[in-house]
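The complex appears here without one of its protein chains, the remainder shown in place.
Each chain gets a letter, A, B and C, in the order it is written, and its residues are counted from 1.
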C-alpha cells in the first residue's frame, strides 16, 4: 500500500486517519500535542518527530490544520513539510485556508519537485464516520488521479473542481450556506414559537419539509438541545465567512445574506456564546426577540 | 366515500384534486375560469356553479387560492362558501394567507355551525405528484382526526401543529427558508464562478454537499437553465416573505436574512425579472456582480 | 385673520397651535382627551365639541394624529371633519399616513367641495419651537398658495413637493434616514468605545464631523443620557419605516439599509426597549456586543 503521512490530528483529522488505517494504509502521523495522537498510535499509526519527518516517510502527506497561520507553521522552516518533500511525492492540504495562500504553497511545493492538491472536506465528523464525506479536489488532473484511491478511502465522493486553490474556494462557497441556512432556520423556528407553536413541533415540521438539508437535519435539533461539544463553533464559522466575504469583495460579488449572517455571528460572540456550535445563533436571535432563549445542554450555556 | 368539494383549480389545486379522484373520492369543483377545470371534469370531477354550491354538495370543502383577497372573494357574499356551510360540514383552506385572516374566517365558519382547518402545503407540484407532500394542519384535534384520511390521500405526512391559523404561520415560517436558502446558494455559486470554477461544476458540488435540501436539489439547477414556467415566481415568494416580516414585526422577532432576501426579491422585480421563478435571484445578483448572468430558458429571460 | 381649526393636540400638535396663536390667528381646537387642551385654552384657543364642529368653525382645518386609523376616526362619521367641510374650506392633514390613504381622503374632501393638502413636518418639537420647522406640502398649487401664510407661521420653510399624497411620501423618504443615520452613528460610537475611546469623546468628535446632521446633533447625545420622555419612540419610528418599506416594495425600490435598520428596531422592541426614543438602538446594539450598555436616564431604562 501507499505510505501515507498525516499532520494535524484534531477531531476531524483523527477521524480521517482512522478511516485510512481501516482501509489498510500505513500511516505516519504528527501533531503539535502528542496526547491527541495516542488513540491512533494504539490503532497502528506510526509517530514521526516533526512534520518534515512525516513527509520524508511518506508518498502522500496530508495536512489538516485550523488556519493559514497554522498551515505555515507545519509547512515552513527546517522541521516543516516542505523541507521533507521531494520529487514524486504528493502533498494534500485538507485545511480551509484562502485560495491565494493555497496557490502560493502549491508553487513552493512544485519548486521542490513535488505536487500539491487542496482537498477540503464538506461535512462533519458524523458524515465522515458514516462514510459519506464529500471531498473537493483542486490541482492537476494526473495528480488527482494518482491520489484518488486514497481519497476514496476517506469519503466516497471525490470531485475534481479545478486547479490549485479552487477546491478551497468551492469549500468556502459551500460553507457560507451552512451559516445562512442555520440563521434562516432559526428565524423561522423563532417566528413559529413566538406565534404559539411548540418549538419542538416547529423543528419537526421543518425537518420534514423541503428545506431539510442534511445540515438542517443534523443541526436543527441543536435549537432544542445543544451538543456537549461544539462541532464547529461561531469563531470557526466566522473565519470561513470572513474568507468568503474577502473573496467576494475582491471578485465584486455582493453577498447580502452572508454579510447579514456574519453580523449575527458577531452578535453571538458579543453575547458570550462564541465557543458554542454556530447553531447558537438561534439563542442570540431569541435574546434579541426577548424570547425564552433557553436551550438545554452545551458546555456552559 | 366522503363528498369532497374543491374551489381554486390552479396548477397546485388541480394536482390535489387529481390525487383525491385517484383515491376514489367524489369531488365537486369550481374555478373562476371554467376552462382550467376541463381536464379534471374529463377525469370525473363534478362541476358546481358557485363556491356556495360546492359547499352545499360536500361534507368537506377545500379552497386553494392566491391571497387573502381571493379567499374573501370565494368565501363571502351570496355565492360564497360560507353561505353553503352548515352544521357538520368541515371547511379546509389550503391557501397561504395571514394567520389573523385565517382565524377570523374560522370564527365565521364556527358561527354557521361548521368547523374550519387551515392546511397549507409545503412543496411543489413535483413533490405532490410523487406523493411526498407534507401537510401542516391547524384547528381542533377532533376535526383534524376526522379529515385526516382525506388529507393523507393528498400527501402522506400530516402534522397537526396547533389551533386555527397556526398551520399557515408554520407554512410561512418554512417558506421564508426557501428564499433565504436560494439566495445563499446563489451567493456561493456566483462566488465560485467568478473565482474560476465552472458554474455547472459549482452546482454539482453544492448538490452533493450537506446544504442540499430538497429545495436546493429542485431549484439549484435553475441557475443553469430556467424552467419554461415559473414554479413560484418572485412576486408570489415576496408575498410570503411579506407575511413573514409582518408577523415577525408584530411578534418582535428580528429577521436579518429574511429582510435581506426580501430586498433582493425587490431588486429582481425592479430589474424586470419578477415573473420568473424566484431562483432568478441568481441572475439579479449576477448582474450586480457584473458577471455573465446568462441563464438558458425561461419564458422571456 | 383666517379662522383656523386644529384637531389632535399631542405634544407636536400643541406646539403648532401655540405658534398659530402667537402669530395672531384665531384657533378652534378639539382633542380626544380634553385635558391636553387646557394649556392652549388658557392661551386663547377656543374649544369645539367635535372634529365636525371644528371644521364648521374654520376656514382652514388641520389634523395631526398618530396613524391612519386615528385619522379615519376624526374625519369620518357624523361627528367627523368631512361632515363639517363645505365649499371654500381647506383641510390640511399634518399626520404621517400612507400616501394612498391621504389621496383617498383628498377625493372625499373634494366630493364635498372643499380642498385638501397633506403637510407633514420634518423635525422635532425643538425645531418647531426654534421656528425652524420645514414643512412639505402636497396638493394643488392654488390651494398651497392660499394656505402658505398660515403654514409659514408654523415653520419658515414651506416646500410644495407635488400633488396630494406626495408630501407624506416625501416625509417618509426623509424619515427613514433618521433611523438609518442613528444606527450608523451607533455602530461608529460603539466601535470607537470598544476600541478604547471614551464614549463621550467619540460622540463629541462625531458631532464636529461632516456626518453631524441636525438629527445627529440632537439625538447623538442620547447615547450618553436618554431624554426623560421619548421624542419619537421605537414603535413610532418603526411605523414610518414600515410605510417606507411597503411603498418601496410596491415601487420596486430595494432598501438595504432601511431594511437592516428596521430589524434593529424590532430587536430593540424585543429587548423591551421599544417605548424609548429610537436612539435606544445604541443600547440594543451594545447588548448584542456584550458592551456595558448603560445609558443614564430614560423613564425606566
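In this text, contacts are C-beta pairs under 8 Å (C-beta built on N, C-alpha and C of every residue); 3 or more make two chains touch, one makes a residue touch a chain.
In this text the structure is predicted, and so the values were computed from the model without any measurement.
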item: Among C:10, C:76 or C:290, residue touching the chain not depicted; value: C:290
item: Hidden partner chain, touching residue among C:61, C:144 or C:183; value: C:183
item: Identified contact with the non-displayed chain, of C:66, C:134 or C:242; value: C:134
item: Residues in subunit B touching the chain absent from view; value: 256, 260, 266-267, 269-272, 284, 287-291
item: Contact set of subunit A toward the excluded chain (per top definition); value: 238, 242, 248-249, 252-256, 259-260, 262-264, 266-267, 269-270, 274
item: Hidden partner chain, residues of subunit C it touches; value: 99, 122-124, 127, 134, 136, 157, 159, 161-163, 166, 169-170, 172-174, 176-178, 180-181, 183-185, 187-192, 194-198, 201-202, 204-206, 208-216, 218, 244, 247-248, 251-261, 263-264, 285, 288-291
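Heads up, the rule we're going with is that only the chains that are shown with their structure count from here on.
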item: Chain nearest the overall C-alpha centroid of the shown protein atoms; value: B
item: CA centroid of subunit A to CA centroid of subunit C, Å; value: 52
item: Computed distance of Cα centres, subunit B from subunit A, in Å; value: 36
item: Sites on subunit B at which at least two other chains make contact; value: 248, 252-256, 259-260, 263-264
